[in-house]
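Missing here: one protein chain of the complex. Every other protein chain is in place.
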Amino acid sequence: MNGWTTTATVALAGGLGATLWGAATGPLHRRAVAQNLASAVTAPALLLLAQGYGRPAYVDLALVLALLGPVGTLVFARLLAGELADGGQSPGGRGPTLAVAAYGALVVVVLCAVTGPSRAMVKLLVVGVLLVAGNLIASKALSGGFGTAGASAGKNAGQERESNGRG
Amino acid sequence: MRPWRAVRASGEVTVWWAALFALWLVLISTVDPLELLVGAAVSLLGALAARAGRRAVHDE
Amino acid sequence: MTRRVRLLVLALGGAGLAALLVAACLDLPGFGRARHPYGTRAVHASLARHTANTIAAVNFDQRAFDTLGEMTILFASVLGTVVLLRQSRDEKRAAPEAERVAAPVRRYALLVLPVAVVTGLYIVAHGQLSPGGGFQGGVVAATALHLLYLGADYRALTRVRPVGAFEIGDALATCSYLVLGLACLLAGAAFLANTPLPYGTFDTLASGGTVPLLNAAVGMEVACAVVVLLAHFLDQAVEIEEEGSRSG
Amino acid sequence: MDDPLIVVTLLLVAAAATAAVAVRDPVRQALVLSVLGLCLAVLFTVLQAPDVGLSQLAVGSALTPLLLMLAVRRVGRRAKGTTGTTGTTGTGDGEREKAR
Partner (left out) sequence: MTVFPYLVAAYVFLAGCYGLATSRHLIHAVGCLSVCQAATYVLLLAVGYRDGGTAPVFSDIEPGSRPVVDPVVQALTLTDVVVGATVTALLLALVIQVVKRHGTADPDELRELRG
C-alpha cells in the first residue's frame, strides 16, 4: 500500500459504492446517471492504481474505460430515450457529474505533474480529455440528448433543430 | 467540381491520418520501423473510418 | 409443482451446494501463497520465446490449441445467433426512421469513432507486449463502429457496415488460425507449435514467433463476430416489424 | 490478505452481484450489470490481471448492455402486443410481473 493505492481504495469504496447504490435503487433516470458516474469514478481510480503499482502498462485499462464507458451510457440514453424523458422532469445529477469530472481532471493533472514531460504524460492527458469530455457528453445525452417525438426538453430544442439540418 | 471534391476528400483523410498517427506515437512505448509501419497502416484505416462515418451521417 | 415447493427444493439444493462449496474453499491452497508451479514454468517458457506478455504466450503459444477451441465456440455461437435471428416469413421490414440527436453527442461520436478504432487495433497489435490482445482489441474496435448507431442513427451505421463482408472476414480469420497451425505442421513441428518463425528481439512488435500472427487472427475474428452479432440484434430490434403492430 | 484494496473490491463485487440478482426488471438489471462489470474490472486489476480487466471492460461496458437492451427492446415490443398492457418498450414487464 502507498499513497496512490490508498487514495484509490477510498475513492472506490466511496464512489463506486455510492454509484452502485444509485444504480440499484430509485427512479430510472437516477439509475442511468449513477451508471454514468460509476465509469467516471472508476477510470481515475485505475490511473491511480497504475501509478501505485508502478506499472505504466496498466494505463491502457483507463484508456479503454475512458473510451467505452461513455459509449455504454449512450447505449442506455439511446435505447431508453422514451422512458428517461417520461420519468425525469428534473434531470438532477448535475452537481455530482461536475464533481466527478473535476475529480477525474484533478487526478490526471496530479499524475501528469508526477510523470513529468514525456510521451507517458501526453497519454495521460489523452485519457483525461477523453474521460472528462466523454462523461460530460454522456450525462448531456441522458438529460434529453436524444429527442423523441414530443419529449424534447425545451432547452435542447435549438440544438436538435440544428442537428436535424446539415451540420 | 469533381477535382475539388477529390482534393477535399484527400485533405480530410490526411488530417485524420496525421492526428491518428500522432495518437499511435503517444500510445506505443518503444519506437522502431515496424512499429511506425503498422502505426501508419492502422492510422490510415482509422482515417478512412472517420471519413466514412462523417459521410454516412452528413450526406443523405 | 407449486411455487412454494419449488422454492423449498431450491433452498435445499442451494444449502447443499453452499456446504460443498465452502468445504471446497477451505481445502483450496491459501489465497496469496507464493508457490505457483505452473505459473513459474509458463513465465520461463514465455521468456525463452521472447514474448513479453506471458498471458499472450500462454494463450497463443503454450495453449494455442485450447484457444482454437475457444475460437470454435465463438464461431459456433455467432453462427447459432445468425440462424436464430434470421427474418421469418411473417415479419416484414420497415425502413428505420431518422433519429434526432443532440449536436454535441453526434460530434462526440464522430470524433471518438476513429480514436476507438485505432485504440482497438493498438491493443490487438501490442497483445504480445502490453496488456491486451486479439480478444480485447477486437471487441473495442467493433464497438467503436456502433458509435454511428448511438451517435447518429441506424441508417448511418448500415451505410458503412457491409454485414456480408464481416461474415466473410469472420470465417477467413478462423481459417487463417487453422492455416497458421498447419503451416507449423509443414515446417516440421507439431500443430500450432511456435517454431517456424524467428523469435525476434524481446519487447518489440515482431517478437514471439507466431504469437502476433495468431493474435491478429483472433482480433479479426472477434471484431467481425461482434459486428455480425450486433448487426442481427439491431436488425431485429430496429428494422423488423411484425404484421399488424406498428410502433416506434 | 492484508491488502484492504482487495477486501473492498471483493465486497463491491459481492454487493453488485446481489443487486444484479435482486433487481427484477431486465432494463434496470442491465444498468446494474454494467456497474458489476466495472467492479469486476477493478477487482481483476487489483488481483494483477490487467489483461482480464481489459477484457471485462471491453465486454462489460458497452457490448453486453447493448445486447441486453436490444433484446429487451425486441421482446418488450412483442410482449406488449400480446398481453395488451400499455407501457413503453420493455420496461413495463418487470413491474407487471411483480404485481402479478
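We call the chains A, B, C and D, going by the order they appear; numbering starts again at 1 in every chain.
Keep in mind that, in the parts below, a contact is a pair of C-beta atoms (placed from the backbone, for glycine too) under 8 Å apart; a residue touches a chain by one contact, two chains touch by 3 or more.
Predicted model, so just to flag it, every value in this text is computed and none were measured.
Trainee: The complex has one chain that is not drawn here; which of the drawn chains does it touch?
Mentor: A, C, D
Trainee: Using the definition of touch stated at the top, determine which of C:Ser130, C:Thr158, C:Thr174 or C:Asn194 touches the missing chain.
Mentor: C:Ser130
Trainee: For review purposes, identify every residue of chain D that touches the missing chain, sorted by number.
Mentor: Interface with the chain not displayed, on the chain D side: 1-3, 6-7, 10-11, 13-14, 17-18, 20-22, 24-26, 29-30, 33, 36, 40, 43-44, 47-52, 55-56, 58-59, 63-64, 67-68, 71-72, 74-75, 78-79, 81-83, 93-94, 97-98.
Trainee: Which chain A residues would touch the chain omitted from the figure, given the whole complex?
Mentor: Here the touching residues of chain A are 53-58.
Trainee: Which parts of chain C are in contact with the chain that was left out?
Mentor: With respect to the unshown chain, the touching residues of chain C are 6-7, 10, 14, 17-18, 21-22, 25-26, 28-34, 36, 38-39, 42-43, 46-47, 52-55, 57-59, 63, 67, 70, 73-74, 77-78, 80-81, 84-85, 88, 126, 129-131, 133, 135-136, 138-139, 202-203, 222, 225-226, 229, 232-233, 236.
Here is the rule we use: only the chains that are shown with their structure count from here on.
Trainee: How many angstrom lie between the centres of chain C and chain D, each centre taken as the mean Cα position?
Mentor: 19
Trainee: What is the distance in Å between the mean C-alpha positions of chain B and chain C?
Mentor: Centre-to-centre distance between chain B and chain C: 25 Å.
Trainee: Going by the touch rule set out above, which residues of chain B reach two or more other chains?
Mentor: Counting only residues that touch two or more other chains, chain B contributes 23, 27, 29, 57.
Trainee: Scan chain A for residues touching two or more other chains and write them down.
Mentor: Residues 57-58, 60-61, 63-64, 68, 71, 75, 167 of chain A touch two or more partner chains.
Trainee: Touching residues of chain A toward chain D in the complex: what are they?
Mentor: 1, 5, 8-9, 12-13, 16-17, 19-20, 23-24, 28, 31-32, 34-35, 38-39, 42, 45-46, 49, 53, 55, 57-58, 60-61, 64-65, 68-69, 71-72, 75-76, 79-80, 82-83, 86
Trainee: Across the complex, what residues on chain B touch chain C?
Mentor: Residues 16, 20, 23-24, 27-30, 32, 34-35, 38, 42-43, 45-47, 49-50, 52-57 of chain B touch chain C in their complex.
Trainee: Could you list, by residue number, the parts of chain C that touch chain A in their complex?
Mentor: Going through chain C, the ones touching chain A are 98-109, 112, 115-116, 119, 123, 130-132, 136, 140, 143-144, 146-147, 149-151.
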